[in-house]
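In this view, the complex is presented without one of its protein chains, the others remaining in place.
Take a look at subunit A:
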């Protein structure tokens, strides 16, 4: 297919662009295969380059022959284009619609993008599982790398290399895989060097209604316990939901079969409940009525901050088990690809100083989200404005970033990166020129040959010039465990992340002020 077929009108003059935080600009609108570009063709005005894949929804309306297209982006921005001529406007609108909803991944921009910078370090090789393993293999000999999933045959959503207890052979792993949802047998997520305790994660056990059991599964997770020690299983679903799962062949670990483990249920929401929460939140942020009661009740009704509190609490609990109780834990929900990863990754932020550095955080995302098989392609297909709701869309990753922001706010000096880093990751998860967040798991990424055909986000981010934008000037390495407060009074709304779009004039002044404050801090630090 040629993009040209989809572009009915490639160019329109005298288009006026309205967007929050900027004065209106008049210029020429161009459509390319992947971008919408508006340029005033004057030297000192900024151009707009918008990826079609960033477009969540469009509205069009007409007043006489003047058409207006309102573009709602996945990063919550709302921009408006005034286009003279009804035909041009209709053509542009239908082209944008077609180009922003291309079916084939291989038509996406990352496959066409040619970087303008010299690649110093290839991000595709920055965080290899072998290197990550070396970080703790000096401290323990109880774990090994297994290549049992080399061909993605045992578990389609796992990477080819996983870390498992040394005493468990690949044959046993294959058996355990048949007992766990999606073949996701328990693997190592985090090793706490201080006391040797570990976080493992998996899919739910397939016990079903008749209480099926799997000796190898029991052996595997018991292999992680020291003699006489007990461990905790954190199920991210409420007991009720977990019990219901048995009817569909899923379930949870029975005490009788896992006597050394105590099960704790937490209730973290999933799928459409989260998506609806985001839609309501963004809708509330865009409400222009300046009515305080309405705002507070809409914020409450969105439940967004309730989700934040639930996820953070579960992560704190996991960290507490490891660091305070000296107990190893296994975490899973149903599939083990969403709430499970929120909890394992946030627990590491709390426990592990390295994950609060830029590279450590990148490694964490690579390990706990990309390799661990969080289905980015499905979850981030649409954002808060889209009308066609799909069951698998959910802002799971955004909630994780929001939780990180909450901890960062409570420990502003303990993170090497700043808020912009989190916002950048959010934007690239939804629309990007890089291949990092394409596909739903390693297996899909391999088939797409992303390493050969696209550029890694990390190749770009880790250039010194780019890194400086994401560095927290107040950072001071902190080797301690950081315990955040999860009281509602301590969890504010992440305005800059969630209401990026706000088209209010004084918000401009404010954001500029914050920007100057940061540069002032930098000036103080680097006299």
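The rule is simple: a contact is a pair of C-beta atoms (placed from the backbone, for glycine too) under 8 Å apart; a residue touches a chain by one contact, two chains touch by 3 or more; residues count from 1.
Simple rule for what comes next: contacts and distances are computed from a predicted model.
One chain is missing here; what is its name in UniProt, given the choices "AP complex subunit sigma", "Myotubularin related protein 6", "C2H2-type domain-containing protein" or "MYND-type domain-containing protein"?
"Myotubularin related protein 6"
From the list A:320, A:334, A:348 or A:371, pick the residue that touches the absent chain.
A:320
Based on the whole complex, identify which of A:98, A:145, A:467 or A:493 touches the chain you can't see.
Of the candidates A:98, A:145, A:467 or A:493, A:493 is in touch with the missing chain.
If the hidden chain were put back, which of A:116, A:256 or A:480 would touch it?
Checking the options A:116, A:256 or A:480, the one contacting the hidden chain is A:480.
Against the chain that's been left off, what residues of subunit A make contact? List them.
Residues 194, 264, 285, 287-288, 290-297, 299-300, 303, 305-306, 308-309, 313, 316-317, 320, 323-325, 409-414, 474, 476, 478-493, 495, 499, 502, 504-507, 509-510, 513-514, 516-517, 520-521, 524-525, 527 of subunit A touch the chain that is not shown.
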